[in-house]
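Have a look at this one before I ask anything.
Every protein chain but one is kept in place in this view of the complex.
Moving on, here comes chain A:
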Amino acid sequence: MSAALTLTDLSKTFPVGRGVFGAPKATVKAVHPITLTVAQGETLGIVGESGCGKSTLARMLVGLLEPTTGTIEIDGAALDNADPALFGKRIQYVFQDPISSLNPRKTIRQIIEAPLIHLHGMDRAQRTRRIAEIFASVNLREEFLDRYPHEFSGGQAQRIGIARALAAQASILILDEPVSALDVSVQAQVLNLLADLKRELGLTYLFISHDLAVVEAVSDRIAVLYFGSVVELGPAEDIFRAPRHPYTKLLADSAPVVGRPLTAPEGRETELPDPLNPPKGCAFAARCPRASDRCRAEVPVLERQGAVDVACFHPLVAGEE
């Protein structure tokens, strides 16, 4: 399988507290250098809690944010940051909040036509044909085209958002929490639609979510993000069943599962590390039951261990409690 998307040392640092002309007072590393490869036709799930940098990563991938370091390669060709339209044709984004991602003062037709006009320069007849095709593939009726976004339910609006992303004819879709604003019965409809589209159109997905069960159900591989770094990366069926990184285990144990007694996996209240004043060693060390002095002094790097990559000095062994 060839690589659809390759990230090399991609990172993002935000300046904090800049004056009118002066240099920034401090910096926050939202995403530490990440190197990742996503294969053609693969779904890579990215999980992590709020503030772990998953949205920053997604916005860099589609060119909405400029990376501080590193490169993005699509199908072997490096992306040029200068031309946003070039990004749009190769990689597209589906937003979390379906309603606010649609301009309330435009009709659905105007919204879907925008990428056709600006990215592909299609004439009216071509556009009509293409829109009919796209709407058929996301199960929307064409009579919706002349309505405004507020007339749609969350599930329908998310289909429209997906249709817009498809219209750009990009082969890679970044799905940023695409179902977390939807009701559970509608969630499944949208997830199944995404699976069908991927099969029919040969798409590659990056599926970002905080919902472990949803990510596990749709992904081939999963990357666990903590404090801006990938701490574990492996096949979806293994990663929560046999977690190697203590943080992955904490996530898996925290997810409410029917039939499992209610316990707080962390006894005491633990605060997340402060981004303005990051810890010296492993960011998870303060919360980790297995942390040693080495963990507090040295940052572990992502290393292959069996089928998974783990960034931990004392990973759990499969089957160990």
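Criterion: contacts are C-beta pairs under 8 Å (C-beta built on N, C-alpha and C of every residue); 3 or more make two chains touch, one makes a residue touch a chain; residues count from 1.
Note that contacts and distances are computed from a predicted model.
Chain not shown in the complex: UniProt lists it as "Peptide/nickel transport system permease protein", one of "Sodium/proline symporter", "Amino acid/amide ABC transporter membrane protein 1, HAAT family", "Peptide/nickel transport system permease protein" or "Glutamyl-tRNA(Gln) amidotransferase subunit A".
Annotation: of A:146, A:183 or A:298, A:183 touches the absent chain (contact as defined above). Only one residue in the set A:35, A:69 or A:103 touches the chain that does not appear here, and it is A:103.
Interface note for the absent chain: among A:71, A:192 or A:292, the touching residue is A:192.
In the complete complex, the hidden chain is touched by one of A:155, A:234 or A:300, namely A:155. Not every partner is drawn; the one left out touches chain A at residues 20, 49-50, 59, 62-64, 84-85, 87-89, 92-93, 95-97, 100-106, 111, 114-115, 118-119, 153, 155, 161, 164, 167-168, 183-189, 191-192, 195, 210, 212-214, 216-220, 236-237, 240-241, 250-266, 268-269, 271-272.
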